[in-house]
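Omission of a single protein chain aside, the complex is shown with its protein chains in their original locations.
Think of it as A and B in the order they're written, each chain with its own count starting at 1.
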Amino acid sequence: MTTTQTQTAAELRVEDVSVVFSGLRALDGVSFTVRPGTIHAVIGPNGAGKTTLLNALSGIYRVASGRIMVDGREVTGLRPDRVARRGVARTFQNIVVSPVESTLDNLMVGRHRLTRSGIAATALGLGRGEQRVHEARVRDIAEFAGLSGVLHRPAASLAYGDLKRLEFARALCLEPRLLILDEPVAGMNTAESAELARLVSAARDALGLTVVFVEHDMGVVMSIADRITVLDFGKVVTDGTPEHVRQHPEVISAYLGAPMESGNDQVAERLS
Amino acid sequence: MTRGVEILLSGVSLGLLYALIALGFVIVFKATRTVNFAHASFLLFGVWVVAQTSPHIGFAAAVALGLVAAGTLGLAVERLLLSRVDGRKHDALAILTIGVNVVLTAELSWRIGESVLPLGAPWDGHVLHFGSVVLPLSVILTILTVPLLIAGLAAVLRHTGWGLAMRASIEDREGAALAGVRLKRVSAGAWIAAGILAVAAGIGLASFPSPGVAVSTGTAAIKALPAAIIGGLDSLGGAIVGGLVIGIAEVTVAEYQDALSFLGRGLGDVVAYVIMICVLLCRPSGLFGAKEVSRA
Partner (left out) sequence: MPETFRLPTAGRVPALCALTAALVVLLALPLYVSAFWLNMGLFAMAAAVGAIGLTILLGAAGQLSLGHAFFVAVGAYGYAFLAGESGGGVSGLGLPPLLAAVLAVLLAGVCGLLFSPVSSRLRGIYLGIASLGLVFLGHHLLQNMKPVTGGFEGRTVVPMSIGGFSFSDQADVTVLGVPFGAAESQWYLFLVVTVGAALLGRNVLRGRPGRALRLMKDSEIGASAMGVDIRRTKAAVFVLSSMYAGAAGVLTALAFQRTVPDYFSLHLSVSYLVMVILGGLGSVGGAIAGAVFVVTLPLLFSRYADSLPFVTGAGGQGLDASTAAQFVYGAVVIVAVIVQPGGLAALAGAVRPLRSRRPAAAATP
């Protein structure tokens, strides 16, 4: 898959972000930076605020305080579609596709922000040329993601693994500079997970993307992440390289809920 | 002053009737997440049964029969038709009620035609005098009995097994089912309750302002829908507030019809919708409806 446009991977800066729901601090003063072109994982126990963070980044949740900057430009408080127009694409944990539409049509929705034909133009048949150009690119992306065989099948008939890849490929269709993935390999077996992890890494290399993803699968996290942010109770526990995080006592206790004791090398093993 | 009191009480009375109808609609919505487009025709069916039978078996028995008929109709629609559709497909269920409404409306319009059937109620034509204030007996009765009915409903919800099951399944349908709540009983109960409330209100509607059961009684009942929306479909209390707002507004506007004649004749009928649209502009979920957590 080749790049068709010169896109510079974006830098993401999260500065002291808090998100509050009816008095509950789901995120509390979260800060971290993702350098352009890197793959950044966000991990933590259930309820740590990981999905809340992703929703705040994509504009779905209102941020109570703090700032989110993409390439130095503030995106805090923007509506999700405005955030998307800044080159931020995302996938959803529980797969949001149109079940009756074909894989191809679902992918083509990803081109929405890059195409212009409105209702009037499309009604008069003026959008066809644009559609052809973008469809070619979408087919490329589909092939990269291994979806060429199911392009014309309704999404509802796809196997789960294909659906997860459809979510991922559709996000790529936005030609994003920042890609946000919410549990991209949830529910997949080892082989499928490894394959998708490889795709994420390959996409980053080929397209020059910055990737932020939430995952529970430590194997995937450790294999492709350049840096990891660990959350617990809405706060950042630590932030650093996979090696650093693996050894960090607070991370281990956050996952196990118990203070660190000597001889917990097996526990450290579990995190690798 | 006298006239002011009369208008206020008439408005409250009408508002309480709309509140009853809206309550029935909201109960079904909250319990089953189904929008019942046929609600107004259930009402018309029930009061039509009352009007048809009261010359033969007396008013009280006719009312009982009407309540049973409407409750049974609601139950029948729920058990025979709605239950055949996956309960999660809310749109399909709503469309199903549209179909039921088309059939019911056709049947009732054909049978009633242009006639206005007398209810045979003992309060027909009676008025009460309180000093210089003159009010139809039905208005007074409505103001006295409807709050009792609503209190009764609240008591049922709070103190009976069914009421508890209902409240539980409104909160969390799956959780309630897991805890042993029989959802079928809850939804059947909701539909029966809606039918009963509708007929009770219908009897009031067919007494005042225009006595008798006609096709227009059903059309008047449709005004309870904006009442439910104004209150917010998630709120039983909201349905009551919405009903009162619409009832008082309608009677007031009808009273000052002449002064407002530049806005056209028959304003009382549309004021409900005007208020609804104004409320929705400020509060898209109604006054007491659940607001969205996320914004998109």
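Going forward, a residue touches a chain if its C-beta (ideal position, glycine included) is under 8 Å from a C-beta of that chain, and two chains touch if they have at least 3 such contacts.
Just so it is clear, the structure is predicted and the values come from calculations on it, not from any experiment.
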{"item": "Selected residue (touches chain absent from view) among A:Arg35, A:Arg113, A:His216 or A:Lys235", "value": "A:Arg113"}
{"item": "Touching the absent chain when the full complex is considered, from B:Gly71, B:Gly189 or B:Pro226", "value": "B:Pro226"}
{"item": "Hidden partner interface residues of chain A, rising order", "value": "58-60, 79-81, 84-85, 89-90, 92, 96-102, 104-106, 108-113, 115, 117-119, 122-125, 127-128, 131, 146, 148-150, 152-154, 157-159, 161-162, 170, 174"}
{"item": "In chain B, positions touching the absent partner", "value": "29, 35, 81, 84-85, 89, 91-96, 98-107, 109-110, 222, 225-226, 228-229, 233, 263-267, 269-270, 272-274, 276-277, 280-281, 284-286, 294, 296"}
